[in-house]
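Written out below as structure tokens is the structure these notes cover.
Every protein chain of the complex appears in place save one, which is left out.
Letters are used for the chains, namely A and B, taken in the order the chains are written, and counting of residues starts over at 1 for each.
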Amino acid sequence: MSVAMPNVNETWTGKILEVTLGAGPDKGGTRGKTVTVGGETTLPFLHFEGEIPNKPVVAVEVRDRAPDDWSELLVKAWGDSLKDPAAWAAKAEGLGAEIIALSLDSAHPERGNTGAKEARETVRQVLKATSLPLIIYGPGQPDKDNEVLVAAAEEAAGERVALGNCEEKNYRTVVAAALANNQVVIAKTPIDVNLAKQLNVLIGDMRLDRDRILIDPTTGALGYGLEYTYSVMERVRLAALTGDSALQQPLIVTAGYEAWRAKEARTNDGVPTQWGDWAKRAVLWEANTAVTLLETGADILVLRHPETIPLVKRAIAGLMTRAGA
Amino acid sequence: MSPGDGTSMDDGNGRQCLVRLEPSEQTVYIAFGGLLEEAITQAGLSVPLPCGGQGRCGRCVVQVREGTVRRRSALRLSEDDIEQGYALACQTLIEGDLTVWVPPHEELVQRLEAGDRAEKAAPEVMLCDHAAKPWVARYQTTVEPPSMGDNTPDLERLQRELARQHGLRDVRPTLAALAKLPTVLREGEWTVTVEIEQGDWAAPDGPYRLLDVLPGSAETRVLGLAIDIGTTSVATYLGDLETGELVDHASAFNSQIARGEDVISRIIYARQPEHRQELQERVITTINALVDEMLARQNLMPERIALATVAGNTTMIHLFLGLEPQYIRTEPYIPAAGKFPPVPAVSLGLHMRPEALVDCLPVVGAYVGGDITAGLLRTGMHEQEAVTLFIDVGTNGEMVLGNSDWLITCACSAGPAFEGAGATSGTPAVTGAIEQVWIDPRSLEPTWATLGDAPPIGICGSGMISLLGEMMITGVIDKGGRIAGHGRSPRVRRGEEGPEYVIVWAAETGAGDKDIVLTETDIQNLLRAKAAIYAGATVLCESVGLAITDVERVLIGGGFGRHIDVEKAIQIGLLPDMPWEQFTYLGNTSIQGAYLALTCREGRAQADELANKMTYLELSADGRFMDAFTSALFIPHTDESRFPSVQRALAEARPERVSHHD
Partner (left out) sequence: MALSGLAIYKMLPQTNCKECGFPTCLAFSMKLAARQVELSACPHVSEETKTQLDSASAPPIRLISLGKDGHKLEVGNETVIFRHEKTFYHQPGLIYRLADSLDDQEFTHRLDQVADYGVERVGMDLRPDGVAVQDSSGSADTFAARVGQVAGKGLAIILMSSDPATMEAGLKAAQGKEPLIYAADSGNWQPMADLAKKYGAPLAVLGAGGDLEALAALAEQVAGYGVENLVLDPGARGWSDSLGALTRMRRAAIKKNFRPLGYPVITFPGEGSEDPREEAMLASQFIDRYASLIVMDDFEPAALYSLLTLRQNIYTDPQKPIQVTPGLYEIGDPKGDSPLLVTTNFSLTYFSVAGEVEGSGRPAWLLVADSEGMSVLTAWAAGKFDAERIAKAVKAAEVPDKISHKSIVIPGFVASISGDLEEELAGWQILVGPREAIGIPSYLRQLAKG
């Protein structure tokens, strides 16, 4: 008996844009390595149906100031490098990071209130310490974001860094800085496909090239809204593949930041025994958050723990293996 | 492209064209390819250019009576218009010698307005053909005088004749009518005119009630009162029950406003029984004042009013009847009744015949009330095959979708933004309200029109729609509704409450004390209101498996005043992008429907059927609605492809903003 299997392949009309971070000397930068993400013509890892020319990549979070609210596990894992962003970045590169996500956290009014000058210095140091492309985050407070992100964008002119976060309330400044210095922006909106699109339209109206935008849909961690992000990312991807040009950018998720906010990862105080071994649990919390985000379309995953990096990269390798290969 | 650029685009043979301007009989020479507007200016005449010569407002229209022109854009001109030579001065290039009529602009503007505006449909009252008998009617009857041989009492004597002459059996008098009967029979020398109530909705076939008896052949009319109790205002129509003729009408603010602007505030206020009573008294006082006003004008007595039909949202009806409204507000949102029993006027203290009935039209649910049943009745969409969407653009944002087969309804609580409430410089649609605005895209200077051409006092709902559309097209705001034009004009500034746009400087206003502005907060409010309505409409369609584009007609009810500017309403994404002729503005549909039920037995019966037939869709906490709402919280919409006409307008107005990526 033979049963003809129906053809289930979709013919998508849209394609994810390729976005490149980092520029080498040939392109006016100093990066030893550059990263290109996006370019998919199908849903995540459906090799039977379309092209997935670029694999998702792992970015590792580095702060310009030793974080005082990080889990003990993270602090132990990174050790002294936490105190020096350049050393931290170098160590991350050694552990397999493909992008350094530098957070100018010390500019926050309550965490140091540093200014443009310090931001430039940090960016210079980190650029020197690593060959990887950079993402640069402001402290998340509009006035200070404006101040340090503009400075950082100038300092890293030509390096094609991604500036984050570009949100509804500050998009004009961040986009202007990106326009002036030929950088990329991370357009972040709170877990909603409509808001994601709206921000992209607003940014597009300022005439930033579409391939200089990354979409951060806002990440929910495992157990803390991951399912919302899952569905929003699926909807973003489906819209993009069905031709919605305002959502065709690669997706960036902050799996590390979110997973390590979860009690399950952060602490072992007063937790039920059923939760199992803390170290195993914490790393798996971050890794499993990342897996679900990969399945729904993450192109860049910003991670925190050194051990998570190879785990997530192994999943990516498995997912990038074409059937029968 | 600025008008000045036209001359340099001299792609003709460089020759000069002779332009004759009528009626002033001036002539000027303009290079081939120049703009009509230039010719007019050069001659020292003027046409208004409210949109800055962008071909958007259509206000610069002139008539080319002879010669050749090329129209870059003919927006707002019909084929007929073009045939007759009408052209936009700012968009029309001179390509030969011309004769142009430059009229006093009022004339032409008037003619043009019908195009893009859904004017209020003309008839204020809809009449049925009155094949059925009226609810209350007069009969003239002559009764055999009694004698010793026929000592039947007066009432039975009258009843006998009513049955014999008019086929009215078993007529029961009210006590008041019976009390008058002996005297009136004799006063009229055994000829009387009786006023008989012939059933009510609950018992349409009777029993018949004798409401009044008058001597002889009285010429009085039997009147009925239709009442629309809105959250914001109350409207009344006084009509002749027998002929359906509208006798008078009056409206006023609902004095309950003093106790809260929306239904929820009032329900909360009514938690104490004495407050509930106060709200009832307030609305009845409002109605009585309107009735007194009409009666005085018509020189009539309250007793002539023999029936009242009331339409209102569910909360308003509860408060009017003095019913407990609390359970409307909380889950599972249950009204005291769907169909209300007719009650005698005396129990409510309305200024009309005390024994006459007051009939409240049936409600569908907690948030879809008798105002919608009435409105639907008025639209007649339930008798047509075309899939129609009826939107009542009011505080509650109720709408009905369907046709003769099915009807589905929802309420999306839009808030009072379009009624002029809540905005910094908002006003209802009264004299002096700004109802239309254009903005020059370069200078950002506005041009506005007010109701009654009075000095501006504020901006009403239709004005806000118009203004919002202009602000978006000219880039004063971004598509998210944030003010974005900082530094481009002193009119774009940071006010006390954040960024704002100044429409009228204080000195030019009616009151002369404060600038008329639209703040970013006002804009967010408007966006929410328009998003709620558009989202309600889309979810309503999707709930039955239709797309909004499947809707064949859109009927709009509400208190916008004279008209709603459909083009602008589409531009901001309040109404779906459909050809303008598919929209009809009906004005206050609730009062019109109530009047129909008052004057037409068949209409009243239909109201019941409609309430029964409408399927209510609950939107609060519906994920689909929230999603549709968020996507509509953008101008015109997150999914711009739903608004192709707006995409085109944007491309024309801001050619530099056209996406150059695809």
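Here is the rule we go by: contacts are C-beta pairs under 8 Å (C-beta built on N, C-alpha and C of every residue); 3 or more make two chains touch, one makes a residue touch a chain.
All of these numbers come straight from a predicted model, not from anything done at the bench.
Chemist: Could you tell which one of A:Gly28, A:Gly94 or A:Gly276 touches the chain left off the display?
Modeler: A:Gly276
Chemist: Looking at B:Asp154, B:Glu278 or B:Asp622, which makes contact with the chain not pictured?
Modeler: The missing chain is touched by B:Asp622.
Chemist: Provide the residue numbers of chain A that touch the chain removed from this figure.
Modeler: The list for chain A reads 1-6, 8, 43, 45-48, 109-110, 140-144, 167, 169, 190-192, 195, 218, 222-228, 230-231, 234-235, 238, 264, 272-278, 280-281, 283-285, 287-288, 291-292, 295-296, 311, 314-315, 318-324.
Chemist: Tell me where the left-out chain touches chain B, residue by residue.
Modeler: Contact residues on chain B toward the absent chain are 260, 264-265, 268, 329-331, 405-408, 413, 415, 497-498, 520-521, 524-525, 543-546, 612-616, 620-624, 626, 630.
Just so it is clear, only the chains that are shown with their structure count from here on.
Chemist: Chain A touches which residues of chain B in the complex?
Modeler: Answer in residue numbers: 478-480, 482, 484, 627, 630-631, 633-634, 638-640, 657, 659-662.
Chemist: Per the contact definition, I'd like the list of chain A residues that touch chain B in the complex.
Modeler: That would be residues 168, 172, 192, 194-195, 197-198, 201-202, 204-205, 207, 209-210, 244-245 of chain A.
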